[in-house]
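Coming up: subunit A.
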Amino acid sequence: MLIGFLILFPLLASLLLFFIKGDGAKRIAFVFSLVEFGISLLAYVWFRGNSNMDMLSLNCTWIESLGIKFAVGLDGIGLLLVLLTTFLVPLIILSSFKTTYDKPNSFYALILMMQSALVGVFVANDGFLFYVFWELALIPIYFICLLWGGENRARITFKFFLYTLFGSLFMLIGLIFLYNHTGIDTGIKSFAINDLYAAGRSLNLSQQSFVFWTIFIAFAIKMPIFPLHTWQPDTYVTAPTQGTMLLSGIMLKMGTFGLIKWLLPIAPLALAKWGGVAMGFAVVGIIYASCIAIVQKDYKRLIAYSSIAHVGLIAAGILSANQQGVQGAVIQMLSHGINVVGLFLIADILIRHTGTRDIDKLGGIRSMNGQFGVLFLIILLGSVALPLTNGFVGEFLLINGVFQYSAWLAAFAGLTVILGAVYMLRSYQAIMLGEKKANEVTFGSLADTDKAVLMIICLAVIAFGVYPKPLNDLAEPAVKALLKLLTI
Partner candidate 1 sequence: MINTIPINYYIMLSTILFIIGAVGVMARRNAIIVFMCIELMLNAVNLLLVAFSTLHNDANGQVFVFFIMAVAAAEVAVGLAILSMIYRNIKSIDIDLLSKLKH
Partner candidate 2 sequence: MIKLIGLVPLFPLIGFIINGFFGKKMSKSMSGAIACISVLASFIVAVLIFMEVSASQQKSNVVELFSWINSGTLKIPFSFLVDPLSCLFLLIITGIGFLIHVYSTGYMHEDEGFSRFFTYLNLFIFFMLLLVLGNNYLIMFVGWEGVGLCSYLLIGFWFKNDAYNKAANKAFIMNRIGDLGFLLGIILIFVNFGSITFGEVFGKAASIPTATVTAIALLLFVGAMGKSAQLPLYTWLPDAMAGPTPVSALIHAATMVTAGIYMVVRSNVFYSISETASEVVAVIGALTALFAAVIALLQTDIKKVLAYSTVSQLGLMFLALGVGAYSSAVFHVTTHAFFKALLFLGAGSVIHAMGGEQNISKMGGLKKALPVTFLTMLIGTIAISGVPPFAGFFSKDEILAHTYEHSQLLWFVGSIASLGTAFYMFRMLYLTFYGKFRGTHEQEHHLHESPKSMTIPLMVLAALTVFGGLLGMPEFWGMKNWMSENLDPIIIRKNPSILSHETEWTLMIIAVGVAISTIYFAYQMFMKYKVLPAEKEADMKPFQRVIFHKFYVDEFYDAIIRKPLDAISQVFYKFFDKQILDGIVNGMGDITKWKSQQLRKLQTGHIGFYIMAMVVGIITILFFSLIK
């Protein structure tokens, strides 16, 4: 029951929000998102204490003739991602307080709707339901980008929508193929996840390869992985800051989560055969995107490309299919979500206070606002995975995992350590350090809400870097159980 509430509450809240006029929408949305965070914390406490487990899963029949059930449930990985979602959405809403959007009620309603769909993706235990939530998440973000975005938004959002939809179509084909092979014993076909797992394992190599690639393409486009990434930089730059935060902070985790839960156990033979190829693409993407990030002048675009690099490493770790790689991926998903939201907020602050995101035009902000400099630096260090920041735990486990698959791939993937430092430090220097540029406006002090969000993020960066145990305690057994499915 609680879990149903977890999914539906933001949806109901968003419907309510549509009717609220004026500025109050911000605060009400923020309160709603905090309530949702509270509900997820409750779910966390129950999950860890192993109490009230029946409240944490739901299994009703939906379309009986097709074997589709409304089946949702929490496992360690899903719970962590739900927590990430419910933790980030209040921060995202809070970060928007200083920007005025017209029709704010629709804006915040769409954010909450998206949260609902995202939570649904992370808890779905039925293939069809997973697909429905997957597509549902696309609709609010489409509108957010289209109505409140920057220049050329119609064309770019349209391209993003079509590209992602194209990939999802492949996933649907794969799921249906699997569905047709379920129910070998019982004669009843079903979309339930365990049946799909069983069906996948029963296929031969070429069939599994088909399923592997069709489903993989959908995730590869969503994350994105080289070379299917070209929609991402434009979309991230054009979307309003909150849209970009939703996209990069949470939505792309749908892809990586899907890889873990919906691809690895389904096609183990194909994974053994083709995993290396897919990993190769991911690793190439890391180096490729990092290089491009080095020569970017628009800070938002730089962060977008750096996101591709980070996700490439996460994907490579998942595809290595060992305990360290997949667990590292889960941890890194959380760290990356938090860090990238922080970085995009910083880009937003830069535009609001100085009117530009162009690195060449900025400079010397540190001398005007030391506090901002420190907060920026901490989040940056999390992004380049300095030990004792949250980024390091995930990155170490990931490189470890990839290394166990192939030492050379790990060496190449590890280049992100160097290249990440290059573009992050260079841009930090160009933006923050040095003398103030002649024609620059005074930076001023940070708004309260911005400061609060940045501080919370910095706290998370350091706290989870020093003490990642709570996260690992959830992730480790869940990953272990999942990897066991690969060897049945």
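Everything below uses one rule, namely that contacts are C-beta pairs under 8 Å (C-beta built on N, C-alpha and C of every residue); 3 or more make two chains touch, one makes a residue touch a chain; residues count from 1.
Picked so that all candidates are chains of the complex that A comes from, given by their letters.
Since the structure is predicted, the reported quantities are computational estimates derived from the model, not experimental observations.
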Point to revise | Complex member touching subunit A, one of 1 or 2 | key: 2
Point to revise | List of subunit A residues in touch with candidate 2 within their complex | key: 159, 162-163, 227, 229-231, 288, 291-292, 294-296, 322-324, 327-328, 364, 366-367, 381, 386-388, 393, 396-397, 399-400, 403-404, 407, 410-411, 414-415, 417-418, 421-422, 425-426, 429, 432-435, 467-469, 472, 476, 480
